[in-house]
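A single protein chain has been omitted from the complex, and every remaining protein chain is retained in its original position.
By written order: A and B. Residues from 1 in each chain.
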Amino acid sequence: MRREPPKTAADYAPLAFPALMLIVFFVVPFSIMIAVSFFKRDPAGFYKPAFVFDNYARFLSAFFGEVLGFSLMLAVTVAACCIVIAFPFTYLLTRRPRRVQTLWLVGLLSVLSLSEVIIGFAWSTLLSRTAGITNLLVAIGLMDQPVALLPTFGAVLTGMVYQALPYTILVLYPALVRLDPTLTEAARTLGASPVRAFFNVTVPALRNTIVATLIMVFVFALGSYLLPQILGRPRHWTLSVLITDQAIYQSNMPFAAAMAVFLVLISLSLVGLTLLVGRRENAA
Amino acid sequence: MNMLRRLYFIAVALFLAAPLIVVAGVSVNEKQDLTFPPRGFSLAWYAQIFTDPEWRAALFHSLILAVCSAALAVLIALPLAWFLWRRIAPWANIFQVLGLAPFILPPVITALGFLSFWATLGVFGQFFTAIVSHAIFFVTLPLVTLSLGFASIDRSLVEAAATMGADDRTVARTVVLPLILPYLISGYAFAFVLSLNEYIIAYMTIGFTTETLPIKIFNALRYGYTPTMASVSVFFVAVAALVFGSIARFGDIRRLLGAMASEDN
Partner (left out) sequence: MSGLSINAITKRFGDFAAVDDVTLAVPHGSFVCLLGPSGCGKTTLLRMIAGLEEPSAGAIVLDGEDITTLPTHKRSLGMVFQSLALFPHLTVGDNIAYALRIRGAPKQDQRKRVEELLSMIHLSGFADRPVTKLSGGQRQRVAIARALALSPKLFLLDEPLSALDAKLREAMQVELRQLQQRLGITTIVVTHDQREAMTMADLVVVMGKGKILQAAPPIEIYRKPADAFVADFIGITNLLPVETDGAGRSSVLGAAVPELACPSGTTKATISIRPEDVRLTTPGRGTLDGTVTFVRDLGGTIETFVEAGGMTITAVATPRERPDVQVGQTVGVLLPAENCVVVKS
């Protein structure tokens, strides 16, 4: 088969439907959202066309700064926790027999696909007074009576790490599974212990992968909107929660849109950074 | 070292399974209590998913949404992936980026985009809007699996078919389609399972008029506890495990997730 540039209209035809769908239902909505972020709020309906910067100006408030700071801090913490747990785990997993890997991947995908609602519900149950793990601690005599472990920051963090961990593992998996095993074997023949070889050879070899994964998990964690509501207090709410809240309950679409545009800019610059890191890795 | 590794694996497994075990436990409570370990044993809460009209309606909506949106996502992804594989057209990669973007950005952004779009069109709240929105949101999954699938086709197979007299259409029907089918099915399956579980986009498009299962669970959660939430959750985990298990059984899940084919030989 000669792979050649399309020439006739028929050659372009397969592109028509996908291009139409993606433009009409992704590019246009996205553009509308950007436009709405400059509109005025209309208490009676959704919004009124205008061109004002009021919605962006509201970012300058202390409240907003606090939410933004908390969101970023939370996402960074989640990403760091996930990498620390996932990297050695994924490394060990890729060294297991194929059957074991497949089994784990099925499990990880099943957890990853779980609705945030279900994850929130499951953790709220696990951390609850009546059905939570503290009952277990009471049963073995470590505690006097069961207590509720939520709503707390710890609960939000645990839930979000739970949500992001399978994602982290699956992002790391391709890079680690392709890692040349002779690399560590060479270090071993030179007298390094397995743990030393892991930290001296494997980790530095994949430094860029780790950075890229960190950023991707960070963006993923930024998107969490239900867990902070279910497992935390209002002061644990993130930008995503705030956007939902403004759009749905405060009926302030323009402000929600402005926040969303802002979040896109943060995410996009980080994704761009990931690509840059990835490109340098390929070039090296 | 082996001992350490085993402990580590067990710890991760326990962390991932613990909430699900507790949910499975509370789902078989005999009374409508949130207690663990469960008191008594009953599968009544599972039956409720199908007998209670509200839960059944939510299940029905979720299934329709997932079946249709995954199909639409595949219909968008298939010609696009085929075109990118068949033709040299670097500019067309922009559509691939558009296909990947909704999935990489925080979902609330895509959701808000759809909300403003459907509201502007004046069809806000109609069921089909959720189908289209989910299809666009999840088009990434079949696009990725199909691109992988096309990349895995040895181009000399296509050339061989041409030397034996097959034109483009015949090649597509007799060689490309059979080889791409496993990737098409897994792309559909990924999109199906994730659509079934998706909350925020469904909520922002049809949340005020229709309940899907995740919306129903969340709404129920705000007004107190009912064990049906637990049984539905277990039901979801089971569906996901079943689907991904089948993909692993009949396809190569490691490859789909990025392990190279060459080291499989």
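As a working rule, a residue touches a chain if its C-beta (ideal position, glycine included) is under 8 Å from a C-beta of that chain, and two chains touch if they have at least 3 such contacts.
Predicted, not measured: the structure shown is a model, and the values here were computed from it.
Asker: One chain isn't shown here. Among B:Ala17, B:Ala44 or B:Ala160, which residue touches it?
Answerer: Of the listed residues, the one touching the omitted chain is B:Ala160.
Asker: Looking at the full complex, which residue from B:Gln32, B:Thr170 or B:Thr209 touches the chain that isn't shown here?
Answerer: B:Thr170
Asker: Of the residues B:Pro53, B:Pro178 or B:Gly224, I need the one that contacts the missing chain.
Answerer: B:Pro178
Asker: Where does chain B touch the missing chain, residue by residue?
Answerer: Within chain B, the residues touching the omitted chain are 154, 156-157, 159-167, 170, 174-175, 178-179.
In this text, only the chains that are shown with their structure count from here on.
Asker: So how far apart, in whole Å, are chain A and chain B when each is placed at the average of its C-alpha atoms?
Answerer: Centre-to-centre distance between chain A and chain B: 17 Å.
Asker: Quick check on the complex: what are the chain B residues that touch chain A?
Answerer: 1, 5, 8-9, 12-13, 15-16, 18-20, 22-23, 25-26, 33-37, 75-77, 79-80, 82-83, 86-89, 92, 95, 98-99, 101-102, 104-117, 119-120, 132-133, 135-136, 139, 155, 158-159, 162, 171, 190, 193-194, 197-200, 203-204, 207, 213-215, 217-218, 221, 229-230, 233, 236-237, 240-241, 244-245, 247-248, 253-254, 257-260, 263-264
Asker: So in the complex, which bits of chain A are touching chain B?
Answerer: Those residues of chain A that touch chain B are 1, 3-6, 11, 14-15, 17-19, 21-23, 25-30, 32-33, 36, 46, 85, 88-89, 92, 98, 101-103, 105-111, 113-126, 128, 130-133, 135, 162, 165-166, 170, 173-174, 177-178, 194-195, 216, 219, 222-223, 225-226, 230, 240, 243-244, 247-248, 253, 256-257, 260, 263-264, 267-268, 271.
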